[in-house]
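Heads up, one of the protein chains got dropped from this complex, but the rest are sitting where they should.
Then we have chain A:
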Amino acid sequence: MLVVLTTAEFFYRATYEHEISEANNDIQELYQTVAATASIAAFLEDEDLAKEAINGLVKSEKILAASIKSDAMYYQFNVNDAISKDVKPRVFLVRHPFIPEDTLAEVNVYPNFAHIIEQAKKISTDNNYSLYVEAVVVGIVALIITYYIIISPMLRVGRSLHKITPGTKERIEMPEYHSRSEIGELVQDTNQLLNKVEEQFTQERQLREEIEFLEKRFRMLFENAKSATVLMAENGIIELRNKAFNDLVEKIGLEIKQGYGELLEELFEAPTAMKTSLSEAFARNEFATGEYKLKSEKTDDATWVQLIASPLVTDDGERYYQLTLNDISSRKHELQKLALQADFDALTGIYNRNGGEKLIAKLMRKDHHFALALIDLNGFKAVNDIFGHDAGDEVLIFVAEQLQEKIRKNDVAIRWGGDEFVLLLQAEDEVSVKRAIEKVNDGVKQPFYFNGDPEPTFISMSVGVSFFPAMSDDMNTLIKLADIAMYKAKQNKVSAPNDYLFFADSASRNGSQ
């Protein structure tokens, strides 16, 4: 609008100047039309002609007044008005019609400036109106063109960009006729940017999937590990634990909570030993390992774990411990079972020599008085030779059963080796020993049928007895004494089968020593 106003003012000025100059030209031309008449009038000194010329001039709106003056005549129209308006006349010299060198008169023409100005104003106003109209039209056209060529495509581009989710296949549609314009370039650049974003999103997604996949696997590994594992801060707070750990805690009857003290000390039966051992290992910058017994609040079975502890230092300098507790209780039980096997005879299920010796040692330590009866089977070798080892085994099992059956509750039967058995009898005198052995002998003497064999087989035994502590407080001596006595009894196995039991005597004891 300012431009239009300035332009309008400029146009008015220019038009005014132009109109003034036009008016001057017009006045010149108007005078030319009456110049001949004025010339003749001056020549002939004819007032009518002079009037005709002057009136012809003032007929024009551009001329306010005019006068003609020669030596012989004077005629004017409206000159006083012009003079009162302070209008300066244009002076034209009237030439002789036939002798152009001669000047006969003078014509004064007073331009109608008011009219000229009005005319200029009118023209410039018209100009201004057309200027305004033109400006409005041009403005509207420019707006429409700008809207359809620039704003509308920009808006569409903007809207579609707004709708697009980065990282997807969506792209901004190229506006029509804009493939080569700045907007087109903008769209292309933006689409390229979107391409890059999508590419990066895809890469990131793949990476994330890979990481998730790995994490899942690691989690599975960790969660499903049979070993109880925790990641623990230095203050004992457990940052990470797996199911096996919780199961272990529940197994020993503790509640599941955030931490169990420094290095899980609350779990252990003897935390001090464990902590000392671990601290030593950590001080050497090694991982610590050891077997420890856990507290047992619930079960009677002891829970043993193999503890593997390693200190970890993060990039931030924080210290953590990774503690793995392998439940080795079952292995412990196995070992105990193995130990049990060492003490018992696999074939007969009664104590073996090893177990028997331990038992004897134990009884001696506790100063329990007992009688040691060493039994040797007669006829066993023949059975073995005739019927084979399986039959021999059957005999041994049969004997062991009889021994177990016939002895008293507090007595113990031991397979000493081969076909030798030992009975530890809670007795201090020969009578009670004799009574007990007789019962056993009755059982062993029973006829024994091998499968399918109608002929019974008879097994007999020879027995030698020594007393603790009456005869000796040394096990080997006791055995030796019993062995000698048994050997004596063995002499009678054919001649006097009922005299199968002999007691060791002091003499032979002494002799043996």
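Remarks
Throughout what follows, a residue touches a chain if its C-beta (ideal position, glycine included) is under 8 Å from a C-beta of that chain, and two chains touch if they have at least 3 such contacts; residues count from 1.
Note that contacts and distances are computed from a predicted model.
The UniProt record for the undisplayed chain lists the protein name "Phosphate ABC transporter substrate-binding protein", from the options "4Fe-4S dicluster domain-containing protein", "NADH-quinone oxidoreductase subunit L", "Phosphate ABC transporter substrate-binding protein" or "L-lactate dehydrogenase complex protein LldF". Between the chain not shown and the residues A:99, A:151 or A:256, the one that touches is A:99. Note on the undisplayed chain: of the listed residues A:43, A:448 or A:503, the one touching it is A:43.
One chain of the complex is left out; on chain A, the residues touching it are 40, 43-46, 48-49, 97-99.
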